[in-house]
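Can you read through this structure? Questions will come right after.
Shown here: the complex without one of its protein chains, the others still in place.
Letters A, B and C name the chains as they come in the text, with residue numbers starting at 1 for each one.
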């Protein structure tokens, strides 16, 4: 039996281990992928760290971690049709049922019976991974693995930004995590006339600038009032009186104060994309003044559209329009996974996206 | 100086008076309308009752009340171009500035500098009213005044329902006030496959049935759990497993428990229209499970689109497709305005829409 | 080897035969359906009649005809996951590749590598049919087979009508074939304020009236000028000056003169749905006045959205909102297939939709 290296969650407690396990045996609808690159998501950090969410959500331990990857198909199951051996693929991590109301309305990414790669089963922090054909995405060969593997979070950002057009619009982004940084780049490439990224870590705000942010605002340094003032001033300087607010607000972080400021800053008739995951169960909303009287459109964003968003992401990367190099700050061998997780968890933040190269 | 009857707010306290005042002198951009019918809105009740909102919002007293009407143009100001003497009109009550970001993006109805008829100046509970040409809507002659005068709230309902298509969709309506009842009729006419209206007054729920509700659910009798069960059962009976929820939820009442149940009932990828005005400043939202993970689209609705919505409303009324007679429960002479307000405020509810005929 | 009855195209010439053939052996991704009802499409008439299109398009003869059906799944292939034995299904006839740009943008119904049921392989004019799981649609049990089998053309009509909202809009339908008649009913159910259906057969125009047409206009009797006048008069009578034209025009027949009149009748900024298949290769368009200066939106319509449209159709039928009984004019046993085709080809038209019951 062929063996491989894998980073696995071995116990329902903090940590993970690099172990030798058998190469997965694929089922009829699956393909076997030789992983070339795989990256750490916030979800992986939660599982590593074993926080309350992980304790509640993860059913199977031991389990191989990871869901973001790029690699080569080396074997296909008997029922596989679309994907071929030799295809260079990544994968959508939301595995849909194709049979519930959202799926029957082509909203596969928010299937009512969603199964998630690397959460509900073995993932891809390993030399090989078994992936359902349904979620395979064939990469453009020219996109290097360290970029191809982050298309899943880049797709989150692209969907959040582009769910409605941003060309010629002012876009305010709450959050300097990797999806916030990707969103910064996508908003810029998609023609936003003002891009302001709000975060708490200068290391990441510097990346935001490299990704095209006109304003990279440190909320810890400026305070919420200072952030608001900076944005209104920037609007007033070039566009229209900042008292009217911004066209588009993206929440990529899920904090109560960010959501409140976002609903305050979005202009009447503007759009608010809700992508961040809140730490609190209930978030207070100024229903009348923040939504109803404003005529705001709040778009809940989860996952990425299968595969409209992937198509957009691929074209932006293949064309060179979008350069995500500033966000991919670290490339490590899989053996250094502990270092990778440490880079993700250090405070203040000293990483963007951390990729393991195999 | 020609005099006329008018129902006016005379003091900053509960009540109103029917008094003789001069017929308004119109400004260059205004027309003078001889009012044929005018109806009571919830806003008028607030002003009559002089609640906290009214105390805070109304600046001018004495002031003629009312903003919903139908009547004939008898005089036009020197700068008026589109409207002619003899036109049979109603009016959009949201007077836009035409110069702010929403206005410059054709979102006039949520202008950042909105002035509201009958709130920020004299209204139409009178024999004559001065109306800015900008907000005049020419009625189809065949629509009787008692229906033409309620097009403003009917437009609210139409916009709330039709901001995205409902044909073949399940539509859940929270609220049995006049806009909730209108929304019931519009949802039915627009092809919704299931229409469930939730209220607290059997008098009004009976009207909901006449307007086409498949389910008219009394929340006080059934409890929230009973309401939820009835809706899920109705979905399961004819459409798909009710556990998935409904395609569309409309909040026409603004209660915390209705909003919470609505966000629970809307299916993943569904639409939630937020039209109701909440009594509380802050409403708790289940941000993660109610918006983000659900991929829900929350549409803040205020006013009506100028004039897309009016065009739709006119065509639905003129064609006879939509019959709003069940909602217009009372027609009174203006002299009986006290009775009209009493009808609106009685509990349990014994009225739909109350119209004054002149 | 189990045998079954099937209506098959036996030779590359006019006609078809009812023969005994083996029950199909299903492939891993297919299901075997016991057909309960199957209906004749215009495509089937072309194949039966063996016109130039059929000679050019059909590769395999002998081949079982038919692609519209409802039936019960009696066996599932080894790779089938979503569909179960006992499911009552119909099928989308456009079999997508899931791998081309339209498919990757969720436009499966216009896949670049489309394979069509009953055209590119054996169809369903038989006791049993082998159907790829990818295109199976599970029917609501309460919908009778004679209605469930016509959901494919009903879906064409629904997509053509509802590609943009029609509530409160005037809708002009060119064509009194089954899809034109279905479109009439759907437009009415979806809230169109004026529905005018234009055809050449009084038998079918009578059905149009039963489906809710306000105007059912015989082009042969009225002439094109008479048709135009009737529509403009109907608009002027209740809505607005007919000189401006109608909000929406649907071409369900593909004649040069109908397309020209349609582009003339659609109002500036209106919508023109192009569903009809033209007999001529090239149709002259008044590009400047019919499209550019008018700011018209021409929507090419082919097939039905998988499965948004099917979801809408199911909900309209299951709810009873849409009654298609007037269109389903004939129910025959499969043995009388010759009579069925005769009914479809007779002039003047004496049928709507012809269904074979098994």
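Note that a contact is a pair of C-beta atoms (placed from the backbone, for glycine too) under 8 Å apart; a residue touches a chain by one contact, two chains touch by 3 or more.
As the structure is a computational prediction, the values presented were derived from the model and not from experiment.
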item: Which displayed chains the unshown chain touches; value: A, B, C
item: Residue among C:85, C:237, C:283 or C:342 touching the omitted chain; value: C:283
item: Residue in contact with the excluded chain [from C:22, C:42 or C:295]; value: C:295
item: Sole residue of A:18, A:74, A:318 or A:342 that reaches the chain not shown, by the stated touch rule; value: A:318
item: For chain A, residues in touch with the removed chain; value: 140, 142, 158, 162, 165, 167-170, 186, 189-191, 193-194, 214, 238-239, 311-316, 318-319, 321
item: Hidden partner interface residues of chain B, rising order; value: 28-29, 78-79, 81-82, 97-99, 101, 104-106, 138, 305-308, 310-311
item: Contact footprint on chain C, counting only the chain that is left out; value: 100-102, 105, 107, 109-112, 240, 244-245, 247, 254, 259, 267-269, 274-278, 280-288, 291-303
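Here, only the chains that are shown with their structure count from here on.
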item: Distance between the centres, which are taken as Cα means, of chain C and chain A, whole angstrom; value: 42
item: Junction residues of chain C, two or more chains touched; value: 311
